[in-house]
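Of the protein chains in this complex, all but one are displayed in their positions.
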Amino acid sequence: MKTLLYVAGEELALEYNQHGESDDLYELVWNGQPQQPAHVVAVRDGTITFLVDGHPLHAHVVRAGDRSLISIEGRTYEFNHTPPKHDQVRQRGTRGGFEPEIRSPMPGKILAVKVVEGEAVEDGQTLVLLEAMKMENALTAEGNARVATIHVADGDLVELGQVLVELEPIESRQP
Amino acid sequence: MKTLLYVAGEELALEYNQHGESDDLYELVWNGQPQQPAHVVAVRDGTITFLVDGHPLHAHVVRAGDRSLISIEGRTYEFNHTPPKHDQVRQRGTRGGFEPEIRSPMPGKILAVKVVEGEAVEDGQTLVLLEAMKMENALTAEGNARVATIHVADGDLVELGQVLVELEPIESRQP
Amino acid sequence: MFSKILIANRGEITTRIARTCREMGIATVAVYSEADRSSPHLYAADEAVCVGPAQASESYLNVESILAAARQTGVDAIHPGYGFLSENATFARAVADAGLTFIGPAPDALSAVGNKIVARRTVAQLGVPVIPALEDLATDPETVREQVVALGYPLLIKAAAGGGGKGMRIVREEAELVEALSAAQREAEAAFAEGTVYVERFLERPHHVEVQILGDTAGNIVHLGERECSIQRRYQKIVEETPSPAVSESLRQEMTGAALTVARAAGYDNAGTVEFILDNDGKFYFLEVNARLQVEHPITEWITGLDLVREQIRIAAGEALGFQQDGIRRNGHALECRLYAEDAAHGFLPSPGHVLAWQAPQGPGVRVDSGVESQTEVPIYYDPMIAKISTWGADREQARRRMAGALRQTAILGLTTNVPFLIELMDHPAFAAGDTHTGFLSEHFPNWQPGEQPHMLAAALAASLHRGPYRNGDGQTALPSQDSSTPWQQLGGWRLGS
Partner (left out) sequence: MFSKILIANRGEITTRIARTCREMGIATVAVYSEADRSSPHLYAADEAVCVGPAQASESYLNVESILAAARQTGVDAIHPGYGFLSENATFARAVADAGLTFIGPAPDALSAVGNKIVARRTVAQLGVPVIPALEDLATDPETVREQVVALGYPLLIKAAAGGGGKGMRIVREEAELVEALSAAQREAEAAFAEGTVYVERFLERPHHVEVQILGDTAGNIVHLGERECSIQRRYQKIVEETPSPAVSESLRQEMTGAALTVARAAGYDNAGTVEFILDNDGKFYFLEVNARLQVEHPITEWITGLDLVREQIRIAAGEALGFQQDGIRRNGHALECRLYAEDAAHGFLPSPGHVLAWQAPQGPGVRVDSGVESQTEVPIYYDPMIAKISTWGADREQARRRMAGALRQTAILGLTTNVPFLIELMDHPAFAAGDTHTGFLSEHFPNWQPGEQPHMLAAALAASLHRGPYRNGDGQTALPSQDSSTPWQQLGGWRLGS
């Protein structure tokens, strides 16, 4: 048996095969590396208990659409079961260089759009104020740019990852 | 909408229809009698919250095979969704008169069969000792009888409702 | 201090002991039988070892298997919990012989108090009153029948090695005697690997009051007050509280003093409980010493702030008690209800099975020690206690109302439990008045039936509208039947399979 899982766009491969002697003992190969085998002592609706080298681990598991969410000892793990698509939301915190699309980092409500289409903005300038859970969050330009398109208006409710504003870098603008 | 539910063999009829004005308000008719309408404020996996006349009720719900199990304020309710079959386990505590089949009142282990086939037994005489959860339970004859068939032996594990011993009433025995 | 402890038990008490060990920085090893693969106690510890098949005699009572697990995992000490091997002096000696520490009294003290017959004799010599009893029963039933005539009926048969109601039988008339004797012997044999029983006079409507003691190996010994444990069915406690509503301050002085006398005379160390019967004239009789952690220890923890498992471990490691008698303060009132998988409407018959849903109560002054979770098994092989709820209040009434609220917050589906019964018990005026005695249930709840079903209609509506989880009888998720009467569309929701 082999499962492919995806975390932040990275593919992870888990092979697991029943050991001959015991029907609950699995031989594991993780990204090509053989691992300690695991006893799967109990598989329930929503929880699984393993024994790895005598150490019990209790996992809470939920499958949400294409994702599996797992909690073990207070920490959460998340896997996608299918490869990432090209147009998916970029991972937060991993952006590099100029970002032409300003996306909502969380579900919330647009408190104020602080720019207009065609306006030139500076690095760090606030574009949109977003409110979620009673806190204001300023979304800012990273680099000098011109506002190409604004997709939202004051008071709009927006989803995680929704494009709010599109920018054009000043340098690359065709005159 | 109408559901038929069964408790201890009794059929219960619940009609529930959405009230025109509100999409969460249900008009209820219970066994032909109109009832206070109920707001169904939240339906989740495993729990439902109602408001009846302003009073909230929170129900935990599990569907197990043909049964629905419901817990509200620490009390448990159980319904069957299909009518009882003829050969089902008789309800405990409702038996009347002579009972020819001695059934296990719980899952457990046969500690000792105290009678043999063909033996005449008296009212109250112990037929089988059943152990469950470290407690011994004596299953006794209700009325004078003769042991017709014994279905279990010492050490057997038995299920709830399993027939352990069959008796013939002394009176009705054909010589 | 120990670096790793094996917990030779199962269920809630294993989890509870593991929590304290973790707080003390001590690693833990849980053991489990093949029937307990789904039990939460397995993953409460840092390591887990299967010690045998379902039958307790082959796993939790299997000394060889437990010691092998201890050797394999390299532990320093074994905590026996309650029940199983906890009061077995032979086991305690075998643990010591294996070079490990038994977390409990020294084997000699365990023998002295563990055998109830020996304990009775010792205590009587100290001037502490004991109940009239017959200790040396003949093996021949006919002779026993003659022996007990002097005591008179009703009688109580008890296991010499016993506790927890196992191997106990009340005998109201001679005709019941022989069968009750052999049943009690078999039960005792199964539960304690020791079938000896004895017979004592059965008092009507007394209180069951016990005193918690704690002694270190240097001979320092203190008491932590009393617990009232009169509300019982099948000779097993279901509700406990501290302080006892039946004990005045002067009586408390007397009883705790007697308990300390008994413990000192036995050279007792570690945690233990001296049990008394208290009659309605305020006279008390020594009953037995439970030489282990008691099921109901949480209520003492609530009012003293002490962690009894921590104290047990410290004492077993040779540390001195960190306080003296006058340093122990008892504050407020605590109650415990034991949740059993049993049918209170049918003779409290055990009701093992699969837990389909479990929701524990929470909030201020509420503690839950649970041996189950959703989707776990309550096997037929072991005690049907599945959880303990304890509450604390500044006074008894606050603790009682908290308990009544906590029980109503509790949801358990798939098993028949005593929760509805406990709710009515907590609400009963006689319980609210503190009028507890061992005849409480037969007096106030004879042939109890769950009469009050106040939310039948709401339950029926829930059964009609519910959105899963759909399960087979064994608790596995299954597809719902395509019942066209479920109103998913009307609820603005989705429809499974459409």
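Lettered A, B and C in written order, each chain numbered from 1.
Everything that follows uses one rule, which is that a contact is a pair of C-beta atoms (placed from the backbone, for glycine too) under 8 Å apart; a residue touches a chain by one contact, two chains touch by 3 or more.
The structure presented is a predicted model; accordingly, all values stated were derived computationally and were not measured.
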Partners of the unshown chain among those that are drawn: A, B, C
Among C:Met1, C:Ala394 or C:Ala430, residue touching the chain not depicted: C:Ala394
Touching residue (missing chain; options A:Gly46, A:Pro84, A:Pro100 or A:Gly143): A:Gly46
Interface with the undisplayed chain - residues on subunit B: 41-42, 44-47, 49, 51, 54-58
Residue numbers in subunit A that touch the chain omitted from display: 1-3, 5, 12, 14, 16, 18, 23-24, 26, 28, 30, 35, 38, 40, 43-48, 50, 52, 57, 59-66, 68-77, 79, 81, 92-93, 105-109, 111, 126, 129, 131-138, 157
Interface with the unshown chain - residue positions in subunit C: 15-16, 19-20, 22-25, 298, 301, 305-307, 329, 331-332, 360, 362-370, 392-394, 398, 401-402, 405, 467-469, 472, 476-479, 493-494, 496-497
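The rule we apply is simple: only the chains that are shown with their structure count from here on.
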Multi-chain contact residues (two or more partners), subunit C: 469, 471, 475
